[in-house]
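First the structure, then my questions, so here it is.
This view holds just a subset of the chains, kept in their places.
To keep things simple, chains are lettered A and B as they appear, and every chain counts its residues starting from 1.
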Amino acid sequence: MTTAIILAGGESSRLRPLGDKSLQRFMGRSLLRRHLDILTEAGVTDVVIVTGPHNDAAIHEECAEVAATYVMQPEPQGMGDAVALALEVVRPGEPVYLTQAHDLLAPGFHRALLALARQRPDAVIIAAKRVESYFPGGYLLPAPGAQPAPDAPFDVNGVVEKPGAGNEPSDWVTLVAHLLPHAGDLASALADAVTGSPGDRYERALSALMRRAPALAMPHAGATASLKYPWHMLDIMDLILRSIDAPQIDLTARIAEGAQVRGPVIVAAGTRLFPGAAVIGPAYIGPGTIVGNNALVRESMTGARCIVGYGTEVARSWLGDDVWFHTNYVGDAVIDSNVSFGSGTVTGNLRLDEGIIKVTVKGERVSTWRNKLGQIVGSGTRVGINASLMPGVVIGRNAFVGPGVVLGADVPDGKRVTLRQVLDWADNTVIPRPEDRDAFRGKL
Amino acid sequence: MTTAIILAGGESSRLRPLGDKSLQRFMGRSLLRRHLDILTEAGVTDVVIVTGPHNDAAIHEECAEVAATYVMQPEPQGMGDAVALALEVVRPGEPVYLTQAHDLLAPGFHRALLALARQRPDAVIIAAKRVESYFPGGYLLPAPGAQPAPDAPFDVNGVVEKPGAGNEPSDWVTLVAHLLPHAGDLASALADAVTGSPGDRYERALSALMRRAPALAMPHAGATASLKYPWHMLDIMDLILRSIDAPQIDLTARIAEGAQVRGPVIVAAGTRLFPGAAVIGPAYIGPGTIVGNNALVRESMTGARCIVGYGTEVARSWLGDDVWFHTNYVGDAVIDSNVSFGSGTVTGNLRLDEGIIKVTVKGERVSTWRNKLGQIVGSGTRVGINASLMPGVVIGRNAFVGPGVVLGADVPDGKRVTLRQVLDWADNTVIPRPEDRDAFRGKL
């Protein structure tokens, strides 16, 4: 029986102010639970989850109902170390399937790869994806004579880590979905690779195995996404939203006359759509969420108990639980749980020059390769009325942004930024008369 | 025949910038007229209204069609003085019923108390209300053996004024709805009480009467409200709105296709609801008022000829006449007549810390015991576009608040506050090309 090893021990530090990568929730389910469900459907029964000290308790809680073995990696020593720890609880003679919950492949792909593994019990099988431009990952070295094509597995001789642009041995990179036919062999290879940099210990062990056994690359045809930076939440959301093939409206949802649900939309239990509200698919409206009068939600996900109040548009955005909006525009934004925006507050999501938006991650400016991006807002944060949030700004957890602030800088966790205005006071010399109203009545 | 004495001579100074307490209008009728109507329905035919120099003319005008006797109290010398003046025009042998128009009791309560008085022509009868926490008012001293209960009158021996927390003789306080069986006895008792503080002269006279005659407390079961501070307008509004039991839409109202009226709503003559407008009850829409496209009014009252323009939400707010809004959010606010808000101006109605909101009244910070409160805005005031009004702010009459102001301070009557911004001017080096539009067209 194949044992799935799910690597969930990473620190998610580049995802701040959001929490753990594997535990991010989409359509009511964490990536980790979603991944476990997919593996279960693909026939996997034995699972080892590698956690870290920072998320071990949360992952146990999240998977309380799941039969899994947990291994905690005490220090962040890289993937090789994580895999080696996991293998300590796997029978040496059995195959292992190595994946990460925050790497989204098509559910059918996992099924197909595991099916191939049953046909080729001798082979290392690794997921492959064609890239159009250079990507700093592991490039596949096709076997002599192999004809890599998107629709069939092909023989490979190894993986070349980050060869540099121009030196790529093919236009195929590997994704973290690796089937190793013999756990004991992998453990040995990892033990052999313990000397040297821990950063590529796994890759060196994998290459050693691929030199000794037949190896196949299995092309992944459709889109994939991986959660590393916070704006990747939107890519993952998109991918998951695209999987909705028909409207599913819970029987307990109350959709007022004059409200509209169009396209592939999931409306969860206890939600309410007020008159004039519209939800345009693909979209997911979480349980207990209210979409107020004349509010619009499109191509977005809300968590549980959100309030998308009167006159608010939420477009292409991900919302956690208990997010409250009221007369806002929220576009291309990632808003974690328990956040409120005051009336009139809007998200800028396009630069003046319509150029690529950068975000500061761990002190460095990182290009998002997006020209439409709103903000990343951590949980517990409040924004006052009529604030203007510039594209790509990160607002930390438990922060406060005051009314009228034009926010172009990031706000750290637990900080409060308010506006100091200079006001001029004078006598009001111009007092309109009530009778003047009539003159304007016709011209509102 | 019982003579009703209505005490309307108070100065309403804590209600500023609003006008006279008794003349505040709800659903097209002043509190005074409403009160007179209730008394008339309860069978009262003789009414004495005590006015003050500041409101005597206005009250005469307001009650022009009402048969009443007016007594003006020349100086604010307290309730005892007011009652003594009123008694000068009442026949000594008849009973008097003392009330205030700005104290809202249930209409049926007045009826019941007057009926009880006919059964017990010998007794002093005073309205009683159970309180749950200490309230600085007159506490009832139940007679020995009395079993105070909400559903029946009980014997009382007196009233203890403001006993201090912990010293209350019961958990019942008296409301100003007092039936005194003999006007002459009351006049004598007030004459006896003329020495000493004018502030409690009435209470001392009442206690003396209660020692000499049987006295009953009549419990008031439901909610009551009294208008002292401007935010009490909202309490009174709520109470009156709750009395609407079915929708009443005037035949001359024009409700466009696609507009909605839901719940107990009164729509007065000549009003117009444009497409997409919604009025959610309980609510009152005054005559000639327009609710514009996609505007929402809920749990609110508007006066006459208001314009709740496009894209405006008015929630739990009281509006005077000729109030004009356009793309605003107005929540939990009291907006007097002839006021305009520019487009994009919004009311904050919840503090950052979600705590109790305080309002400055006559120079002192007074707790409103509300965590949701917008603003109090006096008549004749204009607010520019995109202003942000903080919770609990008071804007005086004939004032002006400029565009973009974040208003955290009160604005006195006749004052103007404008924003001084520092603007940076430079060459615009980034000029988007029209053809770039196409790239964004799919991603609005």
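Just so we're on the same page, contacts are C-beta pairs under 8 Å (C-beta built on N, C-alpha and C of every residue); 3 or more make two chains touch, one makes a residue touch a chain.
A quick note: this is a predicted structure, and the numbers were derived from the prediction, not measured.
Engineer: In total, how many copies belong to the whole complex of which 2 are placed?
Structural biologist: 3
Everything that follows uses one rule, which is that only the chains that are shown with their structure count from here on.
Engineer: Provide the C-alpha centroid distance between subunit A and subunit B, rounded to the nearest whole angstrom.
Structural biologist: The mean C-alpha positions of subunit A and subunit B differ by 52 Å.
Engineer: Under the stated contact criterion, what part of subunit B meets subunit A in this complex?
Structural biologist: Subunit B reaches subunit A through residues 258, 260, 262, 276, 278, 290, 292, 294, 296, 305, 307, 309, 311, 313, 322, 324, 326, 329, 331, 337-338, 344, 346-348, 352, 380, 382, 386-388, 390, 398-400, 404-406, 414-420, 430, 432, 436, 439-440, 443-444.
Engineer: Name, in rising order, each residue of subunit A that touches subunit B in their complex.
Structural biologist: Subunit A reaches subunit B through residues 257-258, 275-276, 293-294, 310-311, 315-316, 326-327, 342-344, 350, 352-354, 371-372, 382, 384-386, 400, 402-404, 419, 421-432, 434, 437, 444.
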